[in-house]
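All protein chains of the complex are present and in place, except for one that has been dropped.
Moving on, here comes chain A:
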Amino acid sequence: MAHTWISMYLPPNINPAQASIAYGCRALPKLNEELQSEDLQTRQKALMALCDLMHDPEHVYVAIDIGCLESLRALLRDTNHMVRIKTTEVLSIMATHTVGRDGFLRDGIVTALSLLLNDPQPACRENLHLAFQHLAQVPSGARGIVDSGLIPSLVRKLHREEENIQEILLDTLAACLQEDATEALNSRVVPFLKDKLLSPNDNIRCKAARTLIAVSIPLEGKKQIWRHDVIPILVHLLRDPAEEVKANVAGALMYATVTTEGKYAALDADAIHSLLGLLISSLQKARLNAVKALTMLAEAPEGRRVLKAHVHAFRVLEMGDPSKTVQRAAQVAIRVIEWKP
């Protein structure tokens, strides 16, 4: 009951959902102890407080130093779903910082997290995938994920998850497959991605195309792409309304047409006209990828013949494009088109 006098002290429990944070350097050790307590409420409140604190990189460093990751790992197996959701959220926030990522890789949190892939709570899974996505942004993290053998299960999940989780998953996969794509190729990632390319959601198409770029870098990937007839779909998507999708699809084509079979498949699907349309796109990535894809196609004699008529477009790019990379790429393209055996 409020009194008539105005107190100079703050009310004792401003936020009952959070544990009170001790002052200064005692904050994190105390929270760590509370995390290991037996009482559910204490644990939950400590987790909420930890969530807020982990946004500061200094705190993340201190937390990992005192071994919060151990307690968090134990909490991942907790039976209460709120605890699990919050733990995964804390871990995903930690993964946005470099210290956090290093700590993950050192303590093997990745394997502990992977046990939650089939968790019944969607929020928990979403945080889990966010953690993986943040981890995969750096090459060492991606390598860690690949080494722990998670890629096949992630690829299988691609079909069964909801849309927003699928987006995160595709991002993670794109980053991981840049590192090492062999495992994914063995687990039939190309047919899955083919399905995703036809999804109605713009973001999903965009990210699926980006993952396809990563897949098609190794030779095995290129062969699989050709074998599963993904190239006609890619060419069809070149007329997609979203710019990002077009750019990524051009990138995937650029890699897929390095092999001779890919080249002829693309030429059969009449990729040249769509790619020429992309040359005047506003996105630099789209122009770059289109130029490169056309360079690949110009290696084949039929492609060279068709492209000879369009050399002027490349010259325009070479002179007038703001980016140096595009200029160089246009130069290379012109050289390839006008090459005589």
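Note that in this section a residue touches a chain if its C-beta (ideal position, glycine included) is under 8 Å from a C-beta of that chain, and two chains touch if they have at least 3 such contacts; residues count from 1.
One rule holds in what follows: contacts and distances are computed from a predicted model.
The UniProt record for the undisplayed chain lists the protein name "Radial spoke head 3", from the options "3-methyl-2-oxobutanoate dehydrogenase (2-methylpropanoyl-transferring)", "Serine/threonine-protein phosphatase", "Radial spoke head 3" or "Probable cytosolic iron-sulfur protein assembly protein 1". In the complete complex, the residue from A:Asp78, A:Glu220, A:Glu243 or A:Glu299 that touches the missing chain is A:Glu299. Shown as candidates are A:Ile213, A:Val306 or A:Ile334; the residue that touches the absent chain is A:Ile213.
With the whole complex as reference, residues 1-4, 6, 10-11, 14-15, 52, 55-56, 93, 96-97, 134, 137, 178, 213, 217, 251, 254-255, 258-260, 284-285, 288-289, 292, 295-296, 299, 325, 329, 332 of chain A touch the missing chain.
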